[in-house]
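Here's the structure we're looking at; comments come further down.
Apart from one protein chain that is not included, each protein chain of the complex appears where it belongs.
Right, subunit A next:
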Amino acid sequence: MPKADLDNENPTILNVSQLPSRRQKTRSARNGPDSKYDHLLFPKQSWPWAPSKTTSSWPSDDDEDEAMEDAYNDEYTEEPIDEQEIYDLISTISDPEHPHTLGQLSVVRLPDIYVTPSPTERLDPQSLRTVLVELTPTINHCSLATVIGLAVRARLEQALPPNYRVDVRMKDGSHAQDDQVNKQLADKERVAAALENDTLRGMLDKMLETCA
């Protein structure tokens, strides 16, 4: 696309390290110059080669091995799908105009993602939940707002389990024609038709390429 066609030639771009991520929430292990040997000095278990780790000679049903408990706590804790996870799914989508992601351009923002009922409520895993994503276009007359909305919708539908309903909207007042855009994005038939369109599909695929 030639430069002159850009709706917003000079958007504000956030550094990747400034984006919200799960890492910042939990205080990560310190990684200073002196931490080279931390794995040896402060092992999770008092001895790293504990024989019981995976080939314990006796299987017992009642008590889990300490080692497994550790590995389990690290990697395998049960965590519901939360706003941050939704953010991670869609913030890596590329902008159709700029060589940046929606997260970097603040089109997708963590506080504008809502999961209802709240993920902290423990419900039956099969119960219905709704994800609402409010997008903020970089400028309020952005002509590509629908395409971005479509991409977000497509990505979430590809990635979330069937019991999640997806709702994508423009944030109130962020777009000159947010009503119309919202209507388009909410209309299932139009969305389905759009996804059948080869040109549009190609564009979406390109935007979704950067999603891990």
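Structural remarks
The working rule: a residue touches a chain if its C-beta (ideal position, glycine included) is under 8 Å from a C-beta of that chain, and two chains touch if they have at least 3 such contacts; residues count from 1.
Here, contacts and distances are computed from a predicted model.
Comparing "Elongin-C", "MMS19 nucleotide excision repair protein", "28S ribosomal protein S9, mitochondrial" or "Roadblock/LAMTOR2 domain-containing protein" against the UniProt entry of the hidden chain yields the protein name "MMS19 nucleotide excision repair protein". In the complete complex, the hidden chain is touched by one of A:118, A:143 or A:158, namely A:158.
Although one chain is not displayed, its contacts with subunit A can still be listed: residues 27, 30, 32-38, 40-42, 46-52, 54-61, 64-65, 68-69, 71-72, 75-81, 85, 122, 124-125, 158-164.
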